[in-house]
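The structure under discussion appears below in the form of C-alpha cells.
The complex appears here minus one protein chain, its other protein chains still in place.
Naming follows writing order (A and B), and every chain is counted from residue 1.
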Amino acid sequence: MADKIVEGRAPVSQKPHTVESKENGDIGGLIEIEINGRPYSVPFGITILEACKRNNIHIPTLCYHEDLCLAGACRVCVVEIEGIRTLQAACAYPITGKIKVWTTSERVRKARRHILDLLLSEHYGECYSCVRNNNCELQTLAKEYGVDFYRFGHIKEKRYEVDRSSYAIVRDMDKCVLCKRCVRTCIDLQEVGVLEATRRGYATLISTFMDKPMLDVICINCGQCINRCPTGALRAKDPSDDIWRAIDDPTKHVVIQTAPSIRAAIGEEFGLPPGNSMTGQMVTALRMIGFDRVFDTNFAADLTIMEEGTELLLRLKRKLLFGDETVKLPQFTSCSPGWIKFIEHFYPEYLEYLSTCKSPQQMFGAVIKTFYAQEMGLDPSNIITVAVMPCTAKKFECNRPEMNSSGFKDIDYGLTTRELAQMIKEAGIYLPELPKSHFDEPFGDASGAGLIFGATGGVMEAALRTVYEIVTGRPVPFENLAITPCRGMDGVRQASVVLNDVKDEWKFLEGIELKFMIAHGTANAKKVMEALIRGELEGYHFVEIMACPGGCIGGGGQPIPTSPEIRKKRAEAIYKEDAELPIRKSHENPHIKYIYEKFLVDGPCGHISHKLLHTHYTKRGKYIV
Amino acid sequence: MIFPDKNVLVNEVDTLVRKYGNGRESLLPILQDIQRKFGFISDFAMQEVAHQLNIHPVEVYGVVTFYSFLSTEPKGKYVIRLCKTISCELAGKDAVANTLERELNLKFGETSMDRKFTLEYCHCIGMCDQGPAMLINESVYTKLTPSKVIEIIESLK
Partner (left out) sequence: MPIINDTLFFDEKAHGEALERALMMSPQEVVMEIRESGLRGRGGAGFPTGTKWMLALSAKADKKFVVCNADEGEPGTFKDRVLLSEYTKLVLEGMVIGGYAIQAQKGFIYLRGEYAYLLEHLNTFLERMRKENRLGDNILGTSFSFDIEIRLGSGAYVCGEETALIESLEGHRGEARNRPPFPVNTGYLGYPTIVNNVETFACAYIVMSKGAQWFAKYGTEKSKGMKLISVSGDCKKPGVYEVPFGITVKELLELVQADRTKAVQIGGASGICIPMSEINRNISFEDIPTGGSVIIFNEDRSMLKVLRNFMEFFVEESCGQCTPCRVGNKKLLEGVEMLEKGECSHRYLNELIELGKTMQIASKCGLGQSSPNPFISIVTNFKDEIMSNSIRGNNGR
C-alpha cells in the first residue's frame, strides 16, 4: 500500500512520512504513548489515527481515505496533544515521541462540532432527495455529533448547475465539501487528471480543466471518484427509470445480464459484510422485479476467452510461424472500458496492441439481439438489453456508436450494482432472505473461468486455463486450477508458463515461455505502457489491464465504501465460488460449445464473430478542445 | 498582443522549458513568462505546458487560478492594481478608485475593449507608508491623489 503511494505522483507533503530512527525506537519498534489517559504501545512512526484504530478508539474522518495519499484538509479528525497549543489532524500526525493524546476533550469536541457546522452551512440541499441518503459520511458525522440545528446558517440557494453531460458521472458541486478525495483519486490513484481544486480561498472549487463539462474533458468514466466521494457530489447517471418503463411495457422483452463481480458485492447494499456471494438470491430478485430473462455475463466472459484466447494464438502463429513483424505483441485485454478510453486518450499510437474483442457485456448484447432473438423468435427491436455492471464506464461503452453490429444497440442500458440494489429495494425485496435460483437458458450457468473475470488477474487466469489446454491438451499445471501468480493485489504482477509437449498443430510454440503481465488501476496501466514504450515488454505475450484498483470488484459502480480490505473480501468470495463450480474452464462450458455449433459456425475469430464480437478503437488523443 | 498563434505558443513553451527545465518546479516561472509575454495563459498554452512537464492540464489550471497574477483571460497592456488593504484605504483609496473607474471607464475586474487597460484591486503591496498606492504592471505608484491618477493615465493613453 505504502509503496504504491510513494511511487505515485502525490506531492511530497502528501506522501507518508519518512521517520528517522531516533533513540527511542526504530520505525515499527514499539513506543509507549497515552491516549485519553490510558497507556498504549504503538509502533513508532504510525499516525495517531492508525494507532487509535488498532486500539478500537474511534476518530471521525472525512477527507481521509485508506486508498489515498494524505490531505489533512477537513480537520474533522483533530485531536489534542499535550504540550501543543493547536489541535493536530490525527490522520496526518506521525507518532515519534511519547505523546499524550486526547481524542474527545472539550476543545476537540467543540472544534469538531464547529467544523461540521461550517461544512453543513455550505452544503446545499436536504438529505431525503440525495442519492447518498443513509450512506453519506457528512450525514453520519452530523448524527454522531448530534447536530440538531444550523449554528452558522444553511445555504438556501443553489450555486452550481449540475453537470449531467457525461454518460457515466454526474457532478453536483453544491454538495461538495472540498475534501479532495476525488482529486486525489483522479490525479494520484488513477493518474487520469480530470478533477483538481481550482481558485483560492472561499472561492475554491473542484473543477475540470477550464470548467468544461465532464463530457468534454478526458474522463475515462471509471467512477473511482464516486466510490470515494463522502457525499452526493459525485454520482453515477442512473437509468433505472427507463428500465422500469421498459419492464412495464408489455411489448418489450427485457433481458438482464449480471457481471461476475456484482454477486460478490451486492449483499453490502443490504447490510451484509463484504465477501458474501449472493448469486442465487440475486437471480431470484431480478425475476421478481420483472425481467423477462436473467442471464449471466460469465457466459459472455467464457465467450470472450474463446475469442481473445484464439486471437492471442493467431497473433502468436502469425508472428512466430509466419514471421509477420507487423503483429503487435503483447496482446492487451480489452474488457475494461475505462482502460480502453484511457489508452485511446493517452496512448493512441498503441491501439493495435489491444485485443479487438468487445467486452463481455457488449458481446452478450450482440448475441442476445441476434442468436437469442432467432432462437426465441423475437423481433430484436423489441428486446431491451440491460447490463448490471460494477462499472460506470460501461454506461459510456454501451453508448459508443460502433457498438451496434447486430443492427441495434448491443446494450441499451448499463446499470451499476448500487442502482440495481436500489431497484431491488424499490420492488420491496430484501435480497438476503430470498431463495436461490439459476440463470436462464439458453446461456445457463457459466464456468468458473468466466466468474473470476471479476477480480484483477481473473481474465488472465481464465485465458491461461483455456489457451494452455488448447495448446498442450493438458490442464494448466497449477493445483486445483488456481493460477496463483495471477491472484493478489499488487499493482503490477508478472509470471510465465512454459509450453511443453504441445499438440502437433501448435508445434511452433514448443518450449516457449508464455509471459504475461497483470495491472490494475490506470496509474499502474500507465507504468506498463511506459515500459512498453521503452521496449521493456519485449518477449511478453499477454497483458491484462483493469482500470479499477482490484479489478471489477473495485469498480466505480460497486457499493460504497471501498477499501483494500473490502476489495480483498469480494475477490475471495469470487475465487471461493469458482473453486466450487463444476465447470472451471471456458472451453468446457456446454453452452459455449452450443453457440459455436449453432451460430458462430466458423469458430472463434471467424467471420461471424468478427462482425458481432469484435470491435475497433478510436485515436482520441489528449488535447481538450 | 491579440490571441497568439498556436505555433508561436508551442515554440514559446518549448523555449521556456529549455530555459527552466521540464520538472514540475519550473511550472510557475514558465507560466509567469507566458503571462508577461501574452497577457494571459490560454487554454492551449496550459495544455502545452502540461504536456511538456508531463502533468495534467487541470493541474496547470488549478495553479493558474490559484495565483492572482496569473490569468486565463486576456489582460490589458497595462494592468493597474490598486491596493485595497487597510493602510491605503485609510490614506484615501476610495477617491483614487473612483477616479480610476471614471477615467478609464472601467469597473474593477474589467479589461478595456482595446485590451489596453485592466483595472483590478490587489492586496497590500508594501507601500503602506506612502499610500494610496498602486502597481501598473511592475512599476509602483505611491501617494496617489485623483489629479495624480489622471496625469498617470493620460501619460499611458
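Everything below uses one rule, namely that a contact is a pair of C-beta atoms (placed from the backbone, for glycine too) under 8 Å apart; a residue touches a chain by one contact, two chains touch by 3 or more.
Quick caveat: nothing in here was measured; it's all calculated off a predicted structure.
A.B. asks: Write down which of B:A95, B:C124 or B:I150 is the residue touching the left-out chain.
C.D. replies: B:C124
A.B. asks: Using the definition of touch stated at the top, determine which of A:T61, A:T96 or A:S406 touches the missing chain.
C.D. replies: A:T96
A.B. asks: Given the contact definition stated above, which residue among A:I31, A:I46 or A:L119 touches the chain not shown here?
C.D. replies: Hidden-chain contact among the options goes to A:L119.
A.B. asks: In the complete complex, the non-displayed chain touches which residues of chain A?
C.D. replies: Spelled out for chain A, the touching residues are 11-14, 17-18, 20, 70-76, 78, 85-87, 89, 92-94, 96, 107, 110-111, 114-115, 118-119, 121-122, 151-153, 177-178, 180, 197, 199-204.
A.B. asks: Counting contacts across the full complex, list the positions on chain B that touch the omitted chain.
C.D. replies: 23-29, 31-32, 53, 62-63, 66-70, 84-87, 89-90, 122-131, 135, 138-140
Criterion: only the chains that are shown with their structure count from here on.
A.B. asks: Report, in whole Å, the distance between the mean C-alpha point of chain A and the mean C-alpha point of chain B.
C.D. replies: For chain A versus chain B, the centre distance works out to 44 Å.
A.B. asks: Can you list the residues on chain A that touch chain B in the complex?
C.D. replies: Where chain A meets chain B, its residues are 9, 187, 192-200, 207-210, 217, 622-624.
A.B. asks: Inside the complex, what are the residues of chain B that reach chain A?
C.D. replies: Residues 43, 46-47, 51, 55-59, 61-62, 65-68, 72.
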